[in-house]
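Here it is, the structure in full.
Omission of a single protein chain aside, the complex is shown with its protein chains in their original locations.
In this document, chain identifiers A and B correspond to the written order of the chains, with residue numbering beginning at 1 in each.
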Amino acid sequence: MSTPIVCINAPENPVEDFLRTDRMPHIWCPGCGIGTTVNCFSRALLDSKTDLNKLSIVSGIGCTGRVAGYVNLDSFHTTHGRAIPFATGLKLANPEMTVVVYSGDGDLFAIGGNHLIHAARRNVDIKVICVNNLTYAMTGGQTAPTTPLDVITATSPYGTYDPAFNLPYLVEAAGAIYVARWTTFHVKQLARSMAEMFKKKGFGFIEVISPCPTLYQRRNKMGDALDTMKFYKEVSKTKHGTPTAEVGLSKSGEIIVGKFVDRERPDFTAMMHAHLQQTLGEKYIPVEGPVCS
Amino acid sequence: MHADPVGVLTGAHFLDGDHAACEGAIAAGARFSAGYPITPSTEIVERFSHRAPKIGGTFIQMEDELAASIAILGAVWGGVKAFTVTSGPGFSLMMEHIGYAAMTETPCVFIDVQRGGPSTGLPTLPAQADMMQVKWGSHGDYEIIALCPNSPQECFDLTIKAFNFAEQYRVPVFVMMDEVVGHMTEKVVIPPAEEIEVEPRRWTSADKSVFKLFAPCGEDQVPEMTRAGEGYKVHVTGLTHDERGYPNMTPAVQDRMVRRLVSKIRDNAHKICLTEEQGIEGADVVVISYGITSRVAQRAVENARAEGLKVGTLRLITAWPFPEHIIRALAPKVKGLVVPELNLGQMVREVERCAGGKCKVIAVGHAGGTVHDPDQILKAIQEAAR
Partner (left out) sequence: MPRGSVHIVVERCKACGFCVEFCPSKVLALSSAFNSKGYHPPHSIAPEKCTGCDLCGMYCPDFAIHGFRTDKPSTAEKEQDDAC
């Protein structure tokens, strides 16, 4: 029986600074891709040299929502579907904060759908990372608005028959200034995409397709997490700039990944400032920050 | 601490309750509001949308009350004082986030300008039928503070008080107006800023390595507060959590946490329960009322006294926590307690509970839509005096 090599004097894993190590190990299943996305997130933060004291992470409820509890940042684990309006309030009250919303597909697009489209419409300066495992994992693998057709879930035991949202298409239409999609296989690209997104001002969105081996893959006899990662590698095609209408997902078809939207338009706060300055002139007193007696 | 003069409109004004409440929020230091239009509360945020850009504040109209009620919590954790306003149907939508605010001990203010219900009900007409909902509307065990103004002046004064209680106890506080008080126009005197007492946020100065966001401090047993961006790397969750804020879903931690959330208000009730008494000494009957009904009751009490009845009044300025100690002490001394409300029996249940059968308790219910006819209340006083 050979023993694993543990090196003395090894430099620390770059992700360690970002973790609440007193809460490890985390609750995610073996092979769940959420932890992988956190590695990419930590690399992206390092690369973009974001001031971690001025970064807040806001999440909703679900497996991905638990990210907030494991990262060593000002973190807010809010209610189901409502991370985005919380993040909006936080950003408006404290404009110097970088606010990242890290949540799952069901949380952001079902119960939270309305809030997502309005924040994108307004171009609120928040960055949304959506880990899309195509299901409601935490509660046992029920159908989500992202579950492709003909998939078996806990609430569609005979297979789904309602079509899924195409997330990049929806978010682009709502007004996002940055829209990209990767899978948990594309670790380098995902980290780079996140870093690129953090440099922009406005509503940014990255969808990360991730395995849920315990529920989604198991019920559909798609193998384990490793099989799924190999599947992503095999069927993903990087096609930057593909019109988002064409990037919908199916049960076992092609996954188009890449950066689809990267555009500029003034963010909500900039528009508010400009307009109030114009209409009120000297009487306008802009928000200076967290002014609280 | 005194109010920030920026935004305090010192002087005598002729304002309706809604507008006065807005000025109260601003005087208290509120610089963020997120709202959604709903009659008869809308004017509060309309006025705030007008005033905010001139005082360094932000108003944002959100897409629904679910968003509004949590956007204000985000703003509080961003470091400002924040509030939202609503009425019945919106109040129902806000319940989850009221629970979240109580659970995360987020100081904030919700103003409910009550209207006829249930459901869409009477958008433009009064009721006082959300009084139990404000206390019990969200799931689980928690305590809140609710104040009931009965005039535009009180809408100003009690909104400031609400913000002060919120900061003092790190709890959501409710200003339970009604459509009449919200839409009646009266003289409102706004004092100079230096005469307005404002409670500062309990900012911690503890070392980052030892600070615990949910560890009770001081004689009030309320934790200290901080905000995002100060380097404390806080974790705030609605899951049952320990003193660090980390989820810890065990019965032992649940017991400790929930009991503390509840006792920080119950144990301090004597400091929070504000009431106005008149003529209680030697009274046979005491009329207990709040909000606009207290003004109507005044007429009934005057008429009763004119008939020779010994009647006192007890006005609930604080509805929650309910002044149990006052009712328990009062009940054995009177023949009857009369409780008129613009609902079919809400706060009267608390009165009955605390009276413990020691005197008659007569409810004067009303389905809402207008105020009581004082004679209805007079009849009840007469019955109570028998």
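To be clear about the criterion, a contact is a pair of C-beta atoms (placed from the backbone, for glycine too) under 8 Å apart; a residue touches a chain by one contact, two chains touch by 3 or more.
Just so it is clear, the model here is predicted, and its values are computed rather than measured.
Colleague: Any idea which chains on screen the missing one touches?
Modeller: Across the whole assembly, the hidden chain touches A.
Colleague: Which one touches the absent chain: A:C32, A:I111, A:V124 or A:I206?
Modeller: Considering the complete complex, A:C32 is the one touching the chain left out.
Colleague: Can you tell me which of A:A83, A:A176, A:A225 or A:I256 touches the chain that was removed from the display?
Modeller: Reading the full complex, the residue touching the unseen chain is A:A225.
Colleague: In the complete complex, which positions of subunit A touch the hidden chain?
Modeller: Against the missing chain, subunit A presents residues 1-7, 10-11, 13-16, 19, 24-26, 28-36, 38-40, 43, 185, 187-188, 191, 224-226, 229-230.
One rule holds for everything that comes next: only the chains that are shown with their structure count from here on.
Colleague: What's the distance between the Cα centroids of subunit A and subunit B, rounded to whole Å?
Modeller: 38
Colleague: Would you mind writing out the residues of subunit A in touch with subunit B in their complex?
Modeller: 20, 22-23, 53-54, 56, 58, 68-69, 72-79, 81-82, 85-94, 96-97, 114-115, 118, 272, 276, 280, 283-293
Colleague: Which positions of subunit B touch subunit A when the two form their complex?
Modeller: 1, 4, 6, 29, 31-32, 34, 53-58, 60, 62-64, 66-68, 70-82, 96-97, 100, 198, 200-201, 227-239, 246-247
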